[in-house]
Every structure is written in structure tokens, then in C-alpha cells.
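Only one protein chain is missing; all other protein chains are in place.
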Amino acid sequence: MSDLHWVLTDVSRRLWRENFAVGVSPETKLAGSDQWSVQKFTLRGGVSDGVDVVEVNNGRFSVSLLPTRGMGLWRGTCDGLEVGWRSPVQFPVHPAFVNAHDRGGIGWLSGFNEWLCRCGLDSNGPPTAEGTLHGRIANIPANYVDVSISTAGAGTITVSGVVDETTMFGACLRLKTTLRTTAGSNQITVIDEITNLAGTERDLELLYHTNVGGPFLEAGSRFVAPVKTVAPRDAAAVPGVDRYQQYAGPVTGYAEQVYYFDLAADKNGRTQTMLVNAAGNHGLSLAYNTRQLPCFALWKNTQALADGYCTGLEPATNFPNRKDFERQQGRVIRLPPGGTHTAAMDLAVHSTAASVQTVEQEIAALQAGHSAQVFSQPRPEWSPV
Amino acid sequence: MSDLHWVLTDVSRRLWRENFAVGVSPETKLAGSDQWSVQKFTLRGGVSDGVDVVEVNNGRFSVSLLPTRGMGLWRGTCDGLEVGWRSPVQFPVHPAFVNAHDRGGIGWLSGFNEWLCRCGLDSNGPPTAEGTLHGRIANIPANYVDVSISTAGAGTITVSGVVDETTMFGACLRLKTTLRTTAGSNQITVIDEITNLAGTERDLELLYHTNVGGPFLEAGSRFVAPVKTVAPRDAAAVPGVDRYQQYAGPVTGYAEQVYYFDLAADKNGRTQTMLVNAAGNHGLSLAYNTRQLPCFALWKNTQALADGYCTGLEPATNFPNRKDFERQQGRVIRLPPGGTHTAAMDLAVHSTAASVQTVEQEIAALQAGHSAQVFSQPRPEWSPV
Partner (left out) sequence: MSDLHWVLTDVSRRLWRENFAVGVSPETKLAGSDQWSVQKFTLRGGVSDGVDVVEVNNGRFSVSLLPTRGMGLWRGTCDGLEVGWRSPVQFPVHPAFVNAHDRGGIGWLSGFNEWLCRCGLDSNGPPTAEGTLHGRIANIPANYVDVSISTAGAGTITVSGVVDETTMFGACLRLKTTLRTTAGSNQITVIDEITNLAGTERDLELLYHTNVGGPFLEAGSRFVAPVKTVAPRDAAAVPGVDRYQQYAGPVTGYAEQVYYFDLAADKNGRTQTMLVNAAGNHGLSLAYNTRQLPCFALWKNTQALADGYCTGLEPATNFPNRKDFERQQGRVIRLPPGGTHTAAMDLAVHSTAASVQTVEQEIAALQAGHSAQVFSQPRPEWSPV
């Protein structure tokens, strides 16, 4: 057993690897797979010019990380199934080409195409005087990135990154994110630690915009989760509340519907959610801790394929409303100086009916004892009037 | 006869050539010239850092394309005559250094120095809630660029590029532009195809900001075109309407005057325009199809040389007014899903009186049968009150 470690980026020490690749070798055998690899390259040309990509492949599940875009997860593949979606924004966009102030503060959308991107950290809601749509973190490059391999057990691959959302007289939040996966597994784990580097208390709003299209999303797909309470975000979502779990196929001109949830969890706070395809043999599950991420938003955006057919499973510290409303409702975290908020999640791909059913049973067990309360109208404590 | 083809940039396939050069060789002889060449390099330093330049030289006419700036044409030279102008913005500006929201939404002007740059594609007018001045396309890099050589006939050089102006929940327009020139000729042809990639109808506004200074522009230069109707854009242009065709030399403190036109065309829609110097032996002509580009604006900006002495010949799909006004007047194109709007133009340099006279005759023939109607005041259907 041995551990290996490579630093790809460290601005503080002027370390930088233009390219990097590691895989199976006599020193780096992982019991779980002999097909694993990690590589790093930089995209050139177009709006992707200068975007770093780290591709982690555990031999079964491959995922592309974007250090230049706040360590977001661009897309993945597991058991031959694509994970992610087809945004109208085709390539990863360097933050230099995203002007957050476009179109009244929703310019963030011109860089939006990841499977998983973070919204926050100072604010994660709509544009206000306090910030532009979904905040800054997805458009800040990591100043530190490293890769580690552990040969213990089946073997583990880890990629870590540090992204600082800091400014004089404002947010001073450090995101340390760790992506970990076991060789040959169908799962990746993301662990985020957000620390307040300032000398005084600071706000934290964090939301995981986890976006999925086909083959998990299709007509007849279902969202499965242990629901205590669900409510439409706004009037536009009211008509669909009775079928919030069901998905339509691509509908030209479909207007997004968003539902807010309080999910059940086990005694440790762990909950499980999943998007399942119509046949019930393709599932993408997302497990996390409701003490770390008490809120959950379901973004249903079953527009035409060309317009970005997808759905978002979005665990968060708060609902993505105006920050003043969230503050009023007590959902904005106040981090003390040096204080850290941790959030972790397991993202797993299920490529057989049996694997899907295991997760369904897990969710059923979490649901047991809770009857889902479905509000037909927005809740005043969740949605501003 | 043979055809050769090189891809310089293709983000989708991770193809990228840092440098490229091709010219006369045993395999690449063009009958029209033995001095032709194409080269690509990247500027470094200043606000130009990272700007790609493709220089196409047909052996007589040389032009610099800027893939990083929406495939704009920076400047050219033909028969020893400079084509372009001297903007106060000296070098090509990387979009990372242009903040469109500066100065109330006119930040676009801090990157403006091309001979030909496109305004659009979602909007091309003044800053409004719908967009900043002249839109985004001139500040979006091409994600695909290629070069082709055909040895047929005199030999043809072609450079193509693809620029995507896309965002989630917004514009999804793809510009495919082709610059083509015959070896040894005094002309280049630009063919643009703009396609709506979205699943629903989208707006298109396209204007070619074609800007010319000396030696074509000087005191006594004339604008020649087959005019059906001309009107001042606004009150500032009213005093100059009777001499809209004539140009002054550089005048310190000159305030721009803009005229809007309906031009005559032949039975296929083709029209011809030209800027001619005082002596009548230097002309820059711009021919295009009025069915593709029904509107034309003449921008007279004969300020001091240091302030950007130039004039703009601007064929367009619409007049560069507020988009809501253009929409009201029915001049905003609605592209159906997958629909394409094509616009082509021939840009030619005339370095002798004889060559200039040929174009003058062509324009006179188009004018025949139309008496130019000159409005002394702005037309309510062309200019918002």
C-alpha cells in the first residue's frame, strides 16, 4: 500500500502543470480497476480558451472537473451512460467571457452547462443589489489543485481544489472541495468545506445546481425522494404540483417549474434522492446530509432538447430566493471568523433495474413514518410574495 | 487542380494550432499570384494578449481576421493602400478587457477599431435592458476556424469560422462566416450564415460596421450609392443632410452625423456602394444584397485624426435603433428553429481612376429610374422620436 500525490496548481508557490497524466503503472496499481486514469489539459480556442479540465476516470465512472470554473463538474460517463445535459452553451466557458451583469444580472447563464455547479457563496439567488444571479463561485478559478492516489483497499482517487471568493470589504470565503472515488465504483463523493477567512462574521449561501438530461431524463422519468413537505416555488409551478415527481419529454416552449422541499432523513441526517428513467433501469442518485443542506429545490426544465432539456436536483443551505428574504427567514448561514461549513454528497449512477431498486428501497425506508405533505400553493415562509 | 484544407481551431475536437503558415509551394501554386500566404499567430501583451490573428494575403489584397473578436476584419492592404482606420483604441482588444456595461452600457467602444465588425446578433442598437451597445458578437471568439486552398482557376483562399452567441434562456445563434478571395484579385467576399440553434423562434439583428479612414476618406471624399431614400437619423444629422454624400477633412470636435438609407438594387437585389477619395482614384466598394440586408446606415465621423477620423458604411437587417422600436417597425428578423439567414458582401479596393469609374457607372445604372428622395427630417418609421 502506498499513497501518491501531485500538485497541479499552487499559485502561492508558483506551481503549475500545463499537462498531467497518471494511470496504471507498477507503482500505481489499484485493486478496483486496471483502467483508471487522471489527466489534466487546457482547452484552447473559442470561449473555452484557457479552461483547465481534470478528467478523473476510476475505470468505470469518468468525470471532468473544471478548476477554471470553480471546480465544477462538467460531465461524466458511467457504465456507458452520459451524465450531464446538453445546454445551449456548448463548451465550458472561461469566466473572462461571462459578464454576470448581462441582461439585468443574469449573465451567469451564458456560462451554464455543467452537470454540477455551485451557486453562491455570498449569495445564490436571483440578481439583486447584493449580487448577480447565482453568485460568483462558478466563475472563479481554483488557485490550488492536487491529485492523490491511495492503493489501500480497492484504491482511491482524490482531486482537491481551493477556490477563494474574496474581496476587500466583502465576502471572504474559501471553498476547499474534494472529489473522491473508489476505483471501479459507480459513485463519486464531493466534500466541500467553506471557511470564512474574514475577521468578522460573513454570510454563506450554497446551492448545488446538479443538472441531468438523458438518458436519465425522458418522458416517464421520475424524481424519487423521501418527502416531508413539497410546495411550488411560484404561481408558474402551481399547475404541475400534483405531478411534481413525473417528467414529460421535451416540450417546445415549456416554462420552467420549480418545487421546494423539506426532505426526510435518517437519524444522522442522511437523505437520498434519485432521478429514474421510464424503464426504471437508469438512475442517478444524490445522497447528502440535511443538517448540512436543509433545503432542496427541484428544477423542472423539460424544454426542447435544443433549449436545454434537463432537470436540476438542488440541495442547498437555503432556497434560491432573494437574499433579503432568505435572511428574514433565517436561512442565510452566518459563519464566524474562521468558521467552516461542510457539505458532502454522494453521486451514483445506477445502470441496472436492481441497482435502481436498491436506492428506491432506501428512499422508501426514509419515507416510512412521513406522509408527504403537498402544498398546492407557494408557502409564504419559502417563497417571497 | 487540388484542394487543401487545414483546421486551425476546433474546440469540439480539441484541435488548436498555436501558429500556422502556408504559402506558395509545389503543391500550393495558385495561378493568380505567386505571393499569396495565410498565417496565424497570437498576439501577446497588453489588451491584445491572447488575440488570434489570421492574415490572408491573396498576393495583392491582404486582410487580418480576428477569430478572438467574432471573426472581425481588423484591417487590410491592397495595391499599397491601407484599408481600415485609426481608432483611439490602438490594438485589437481581447474581449476579457472589454466590459460592455461600462459607461451606461457603451463599453463596447473600448474594443472598437476594426475595419469590419459585426453588431448583433440578438440586438445591434444602443444599450437597453435587452442588451448593451451593438450586442455581443464582436466580443465572442470563434470556436472553429479553418483555411482552405483551391487551385482551380486563378486559385481561391478561404477562411471560415464559427462563432456561437448562445446562452441558456436566451439567444442561441450560430454565425458561420466565410471569407473568400481569388489569388491576385482586389476583392474579398464575406458570406455569413446565421442559424437559430434554439427549439423556438429567436430574434436576429445584424449590422456590418464597415469603417474606413484615409486614404479613401479625406476632405472632398464622396459616398456613392444608388439612393431611393435617405433621411437623417436624428436632429444632429439634420443640418448636414444636403451634403450627406460629401466629406470634410478632420474637424476637431466634430459630432457624428448618421443617415439612414433605402438603396436601389438590381432585379436580384444586388446593390453597390463606394467611398471615393477627392481625386477619384482611390475607392473602397461594398456590394451586397438588399434582400439579405435591407437597411443601410452611413456613419459620418470626421473628427480629428486622433479621435478616430472615419466613416462607416453599414448594411444591416435593421436600423441600429432601440430594439423595441425596430420590433414595432417589423425590422427584427424572427428566425424559426433551425432557420438560417444569409448575408454576403463583396469588399473591393479600387486604386485607379478607371477602376473607380467602373463602379461609379455600375451605381449610376442602379440609380437609373430612381430619383433620390432626400428627407430633411428624420422619418418616424426609421427613427424613434
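Annotations
The first chain written gets the first letter, and so on, giving A and B; residue counts start at 1 in each chain.
Following the convention adopted for this analysis, contacts are C-beta pairs under 8 Å (C-beta built on N, C-alpha and C of every residue); 3 or more make two chains touch, one makes a residue touch a chain.
These numbers come from a predicted model, not from an experiment.
When the missing chain is restored to the complex, the residue among A:33, A:110, A:132 or A:311 that touches it is A:132.
Touching the chain that is not shown, out of B:82, B:102, B:234 or B:266: B:102 (per the contact rule at the top). Checked against the hidden chain, the listed residues A:43, A:56, A:81 or A:96 yield one contact partner: A:96. From the options A:2, A:167, A:252 or A:342, the residue with contact to the chain not on display is A:167. Contact between chain A and the unshown chain involves residues 9-12, 14, 16, 50, 67-68, 94-96, 99-101, 129-132, 136, 140-145, 164, 166-170, 172, 197-200, 337. Interface with the hidden chain, as seen from chain B, comprises residues 41, 43-50, 87-91, 96-97, 99, 101-104, 106-107, 109-110, 112-113, 250, 252-253, 303-308.
Heads up, the rule we're going with is that only the chains that are shown with their structure count from here on.
One inter-chain figure worth recording: chain A and chain B are separated by 42 Å, centre to centre, where each centre is the mean of the chain's CA atoms.
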